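Reading through the structure tokens given below for one structure.
What you see is the complex with one protein chain gone and the rest in place.
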Amino acid sequence: MAVSIEWYLFLSAAIFSIGLFGILTQRNALMFLMSVELLLNAANINLVAFSLYWGNLTGQLFALIVIALAAAEVAIGIGIILTVNRNFDNIDVTEAATMRW
Amino acid sequence: MVGALAAGVPLFGPGIEAAELTALFPLLTFIIIVFFGSYLPLKGAIPGIAATGGALLVSLWGVADIATGAGPRHETLLTFVEGVAGEGVTLTFGILIDPLAILMLTIVSLISFLVHIFSLGYMNDEGEIDLPRYYAGLSLFTFSMMAFVFSDNLLMSFVFFELVGLCSFILIGFWFREAGPPSAAKKAFLVTRFGDYFFLIGVVAVLGTFGTAQFAGSESFVTIATEALETGATEGMTTFLGFGEQAWITVIGLLVLGGVLGKSAQFPFHTWLPDAMEGPTPVSALIHAATMVAAGVYLVARMYGFYVLSPTALSIIALVGGFTAFFAATMALVKQELKQVLAYSTISQYGYMMLALGGGGYVAAVFHLTTHAIFKALLFLGAGSVIIAMHHKENMWEMGGLRSEMRVTYLTFLAGSLALAGIFPFAGFWSKDEVLYETLVHGLGGSPVLLVAYTFGALAVVLTGFYTFRMVFLTFHGEPRSELAEDPEPVRWNVKFPLAVLGVLSVVAGFLNMGVLKDIIGEENLFLHEFLDGVTMDADLDAAGLSAHHYAEVLESNFAAGYEVAGLSPLGPGALATVLAVVPVIGAWYLFRGPDVDPVMTKLGGLRTLLMNNYYQDEYQVWLATGVTLPIAKVANKFDQGIIDGLVDGTGGVSLFAGERFRRIQSGVVTNYAALLTLGFLLLVLIFALVGGWI
Partner (left out) sequence: MLIELLVAVTLASALVVFMAPDRIAPKLATALSLLPLGIVAVMWTQFDAAGNALRAGGEPAFASTIEWFALGQYTIQWQVGVDGVSFPLLALTVVLTTLAMVSSWTPIDERQSQFFGLMLVMETALIGVFTALDFFLWFVFWEGVLIPMYFLISVWGGPRRKYAGTKFLLYTNLASLVMFVGLFVLVLGLGGSLTEISLPAITQALEAGELGSFAGIEADTLRVVAFLLLFLGFAVKVPVVPFHTWLPDAHVQAPTPVSVMLAGVLLKMGTYALLRFNFTMLPDVAADFAEILAAVGLISVLYGAMLAMAQSDLKRIVAYSSISSMGYVIIGLVAFTPHGMGGATFQMVSHGLISGLMFMTVGVLYNTTHTRMVGDMGGLADRMPITAWIFVAGAFGYMGLPLMSGFVAEVLVFIGAFESTVIAGAPLFTAGAMFGIVLVAGYLLWAMQRTLFGPFELETDYEVGRAPLHDIAPLAVLLGLVILLGVQPDLIYEVIQDAVAPIVDSAGESLIVSTDSLSEIGGELL
């Protein structure tokens, strides 16, 4: 019995919303990074779901790319967080606000 | 040459053919002095004397040429701006030598020559510094005036008219290290520039109207204008702004007159001239007698054929001239400085020349220009001699009794004064009388305006006699009123020689044209009249439209000024003028002769104050400059900085301000950016929804 496409979309939307909520509310940079991961994975779920739905591999391919991208992003992100930590002694994203005008 | 004359062989040509040398000699001198002046012996005086002496010889030769039949010479020397074929005028520099021009060249070169020699005594002997600049200025001055005199077209006249103004600026401001001279120089240039503004409009208008600015010949603007009025053939003439031919000619004439009034220091542009006394005295002599001030009157004489076409212009010239003659003479009555008296007498005397020109007396005006050049140069150089003797004190109340110590100066100064006062038989008598006579007969012929002008002129004769001899008695007679006057510094030959030459000439120059006696000696013995009429020339001066005779003819034509001549013997007016001149001289003798002179003029009270302050003419003109123009400029500047630039800076300011505010959304907090991103996305969705009609 196949799960109908709507359920995948609901799941994706739910994860996306959680991620978005995380971005808008979290001050901890690690949490922030995880929220971004959630957003990306929400997109991945959509891609894979539609790939299955249409019987087309393009979506899965894109999902793989996004995963690779996410991995790279985490690497860079954690690097940034470490630097932030070194400079500000914490990883609160609202405090690292000196690089503006 | 005398031999050739006697033999009846016309030896003409060289003089007038080489007339441009009168200008080129001084120009060359100027260039030499500018580059090598400080290395020259006497700091440039020698080349200056050589150049003006050479110019004098050339001009005298030219006079002889014309007296023996040569001329007129009219030639284009240099094309300045080539016009486009068929459109646009061609601007040229040319030379026009006719009796008037050669006469004026002679006067200028003579006076300039003598002034150069006098300068040896006044400048070199007094140990002045910067003399190369002085002599360079004199040379440039002479060059400009010469070229102005032989100009064959109005544009060229304007060019050298302006250069004359520049030279006066340089020379009046010669002692630039003091405060006064530079200011006087500025004033002289500025006031005359104001007049020249109108002159330049006139030049442009002449070029626009006639397509040519030539003075003489069948293609000249004078001829075209005459024909347009005489025959109604107006194809050569384009009037502007809807004026008729006669009216437009008047307008042009009056515009050019603006320059004349400025340079010849006629009311209300006379204010620069007394201030110009700040310059060295020889320069004053040059300016007043032969160059700058004479340039204005000469210009009217030069284009007299044009002025006679307009009765309105002539009346204005006569009125301004007559009024100035009287008005300036009143101010001369109370002045205490020697040169100031002479300055106002210059203004007054040029008023007579204008009066003559306006009154239809072309020959009289030129005659008075000639005699005045001689006696005014003499008076200024005489004053210069006194100033040397008095160690540069000019106040006449500190002089007195100089007669016995300075024989040559006294005698020549007296001759000049008698000429200025118009006492028979000195030069000024003949010319001034002719001026008044010509005005009177034309006035009685049906031009009441001229009678008014004549009255002014006649009254001025009385004043002239008085102030002249007040000056003579105060300076030379009585007892010395200061220590300096008791022991004046002696002057050398280089001062006495020019005085002597001019002194002799002021006695005899009047015999050139004894107009008063014309019924007795016959018209053919009025030498100057005959000379200016071209009688001595082989060519027909009438045809070129330059003879005195031709001017008189046009003057009396109905299409032109329409003057008429009343039949009146010159003897009566002559006698009247003599009386008018002699009585005040006696009066001055009565008042100022004694050893203890009463400063009688102080009894005039308030009137004296008014006269001392020159009717407050300077004040209102200064007020026009600093009280009107300058505040307007300041307001304009405020407006410019505040409003116009304010708008520009405001535009920048608004952008900056907006940016300043707008950049605050760049908070640096990642969360805010995320929120903005989300909100922006939602907004976009909303807009698409609304526009796309999903809702």
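All chains are identified by letter, namely A and B, in their written order; residue positions are counted from 1 within each chain.
Heads up, the rule we're going with is that a contact is a pair of C-beta atoms (placed from the backbone, for glycine too) under 8 Å apart; a residue touches a chain by one contact, two chains touch by 3 or more.
All values reported here derive from a predicted model rather than from experimental measurement.
Shown chains touched by the missing chain?
B
I'm checking contacts with the chain that's been left out. Which of B:L207, B:L463 or B:A485 qualifies?
Reading the full complex, the residue touching the unseen chain is B:L207.
Of B:G242, B:G567 or B:G606, which sits in contact with the chain we cannot see?
Counting the whole complex, the residue in contact with the absent chain is B:G242.
Out of B:F30, B:W61, B:F189 or B:F323, which is the one that touches the chain we can't see?
Only one of B:F30, B:W61, B:F189 or B:F323 touches the chain omitted from view, namely B:F189.
For a quick check of understanding: of B:F36, B:F176 or B:Y590, which residue touches the chain that isn't displayed?
Answer from the full complex: B:F176 touches the omitted chain.
Under the stated touch rule, tell me which residues of subunit B contact the chain that is not displayed.
Per the touch rule, subunit B residues meeting the hidden chain are 79-84, 87-89, 91, 155, 158-160, 162-163, 166, 173, 176-179, 181-183, 185-186, 189-190, 193-194, 197, 200-201, 203-205, 207-208, 238, 240-244, 247, 250-251, 625, 629-630, 632-634, 636-637, 640, 644-645, 648, 652.
The rule is simple: only the chains that are shown with their structure count from here on.
For subunit A and subunit B, let me know how many angstrom lie between their CA-based centres, rounded off.
It comes to 96 Å between the two C-alpha centres.
What residues on subunit A touch subunit B, complex-wise?
Those in contact with subunit B are residues 20, 23-27, 32, 93-94, 96-101.
Name, in rising order, each residue of subunit B that touches subunit A in their complex.
Result: residues 663, 666-671, 674-675, 678 of subunit B touch subunit A.
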